[in-house]
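The structure appears right after this line, and notes come after that.
A protein chain is absent from this complex, but the other protein chains hold their places.
Chain naming follows the written order as A and B, and within any one chain the residues start at number 1.
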Amino acid sequence: MGALLEVSGITVRFGGVTALKEVSFQVNAGEFLCLIGPNGAGKTTLMRAVTGIIKPDAGRVKLDGRDISHRPTHERARLGLALTHQIVRPFRSMTVLDNVALAAGYQRFHHILKAMGSVDRSAERQRARKYLELVGIEDVADKSVVGQPLGVAKRLEVARALALEPKILLLDEPLAGLNSVEAARLADTITGINRDGLTVIMIEHNLGEVLRVSQRLVVLDNGRKIADGLPMEVIQNPSVRAAYVGKESQHAAA
Amino acid sequence: MLYLELLIQGLIHGSMYAVIAVGLTLVYGLLRILHVAHAGLFALGGYLGLLITNATTSLPLGMFTSAIVVGICGMLMYRLCYQPILDRPPYVALIASIGLFIAMEEIFRLVFGPYGLTYKNPPLQSQINLMGITLRSAEVGMVISALILLGILAYLSQRTRIGIAWRATVDDPEISKSFGIDTIKVRYLNFFIGSALAAVAGVFISLLSNLVEPTMGGVPSYKALAIIVLGGLGNVTGTLIASLLLGVVEAFGTIYIGSFLDRDAIAFAFLIVILMIRPQGLFAGK
Partner (left out) sequence: MGIYEISLATVVCINIILALGLNMISGFCGQISLGHAAFYGIGAYTAALMVKAGFPIPLTIAAGMISAGVAGLIVGLASLRVRHDFLAITTMGVGFLFLGIVRQQELLGGELGISGIPSAGLGKIGYLAVVFAIASLSAVFSLWIKRSWMGFAFDAVADDEDTARVVTVDVGAYKLAAFAMGTAMAGVAGGLYTYFARFLMPDDFGFITSITVLSMVAVGGIGSVFGVIAATIILTLMPEFFRFISDYKLLVYGALLFAVMRFAPEGLAGFARDAYRRLTVKKQAGETV
């Protein structure tokens, strides 16, 4: 058995800027991988390339041994890649519940003619409510998503991704914007789901949470992978420290 | 010789398109609005220019006053019509703008009559012979003033404080705000300049045909939209090139495929073909 997700040689350029340069990594089934790196390192871009939202200039993505490099985003999602956005993007015309119910009904709208024929949403809404409970926002289920605080919107992203029943959950800074209680709770929830067998890739800045939950770390800096391994070892790695310390002294100077 | 003549005719039309479309693309770059009522301001410019010229017998005075007044109308239009609906989905401003344009056309018709107005002593009608091609001085005047106006615009935007602030705002409104640029002022300036340019174009067009009529904004209303899309929406240089290109394509097209497509259809066929090849327009916008 190879890795569940195998990403190799991903290069992404935006105009003249090289956002990612030949980044490769793997995730094994059941693993909890954290992706860290300073701001602008290319973490979000890497997730977007893996899910096909942006087309990389080079590189391949394999899921379960199958090459999905040329599949469109919606097919990758159907094959089991569920992404949450760093900058939340709820469906603004829907309630919180329906945002998740739509995702939960992914089999309903797979075939367009069948989608035309079926109207019943109650089963999906029921499942959606479970996911909202899981992330702790069930009390705003029937409210419009417009005007919800960031903490709710962030957790909604996670609930919506879970509703897709994915093979791999890709979380882009899901804890940012939550207060420490909410963050710890959501981190625990995600760990619990991971323990039940779901593979998780999480981008996160909060090193405390990262060390607490992750089994392996991948570190990006300036579009390159600079470390990959067990969390405690990676964190001791001099180049990782340099990347972080360098950025921090820049911040201090700014 | 035919080729050269067609090319020149195309460039003449194109230069007029450019003067109209620049204002439109600036508005789009800044506010993401398809400002159809721009064509109403263009027609207003034609009317005012003609009325003042007839009253004072001075074309420069007519053109200048028309540009200033229409520029102010443009600013008012921004303040009263667009600013309150900027945070709505884009079709809201688009439809509001179309409504405004229809209403303006009707006002022109009701106030000035349906048949249009003509110059008492049409200025710039003499013929000029250039390399064996006969042009009217109004046509030459239009091209020259397009060059001068767009040149001044380029100079202002590169070399003056307000111009730089303006370009920065078109590039990225959020960032420029954080740099302390008064983006609201930039918007007013933008509407003033764009509308004043449209007015000048309106005056020149009325000189070419010696006519202003209520529906004169009709063609610019949609063709200028096609041009700014072709130019990459919000990209000023792209818009200028697209204007000239479209002028030339139309000039040649009417000769060679005019028998099964009219002028407008040629323009849009060209637009559609280009967009299918380059969905972001000829020049990447934003």
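The rule is simple: a contact is a pair of C-beta atoms (placed from the backbone, for glycine too) under 8 Å apart; a residue touches a chain by one contact, two chains touch by 3 or more.
Treat the numbers as computed from the prediction; the structure is a model and nothing was measured.
Student: Touching the absent chain in the whole complex: find that residue among A:Leu20, A:Cys34, A:Ala103 or A:Leu134.
Tutor: Spelled out, the listed residue whose C-beta touches the missing chain is A:Ala103.
Student: Which candidate, A:Lys43, A:His85 or A:Arg129, sits in contact with the chain we can't see?
Tutor: Reading the full complex, the residue touching the unseen chain is A:His85.
Student: I'm checking contacts with the chain that's been left out. Which of A:Pro72, A:Pro149 or A:Gly192 qualifies?
Tutor: Hidden-chain contact among the options goes to A:Pro72.
Student: Just the residue numbers, please: which parts of chain A touch the chain that's not shown?
Tutor: Given the touch definition above, chain A has residues 51, 53, 72-74, 77-78, 82-83, 85, 89-94, 98, 102-103, 105-106, 108-110, 112, 114-119, 121, 160, 164 touching the missing chain.
Student: In the full complex, which residues of chain B touch the absent chain?
Tutor: Answer for chain B: residues 28, 32, 34, 81, 84-85, 88, 90-96, 98-107, 110, 222, 225-226, 229, 233, 259-262, 264-269, 271-272, 275-276, 279-281 touch the chain left out.
We adopt the following convention: only the chains that are shown with their structure count from here on.
Student: Distance from the CA centroid of chain A to that of chain B, rounded to the nearest Å?
Tutor: Here chain A and chain B have centroids separated by 46 Å.
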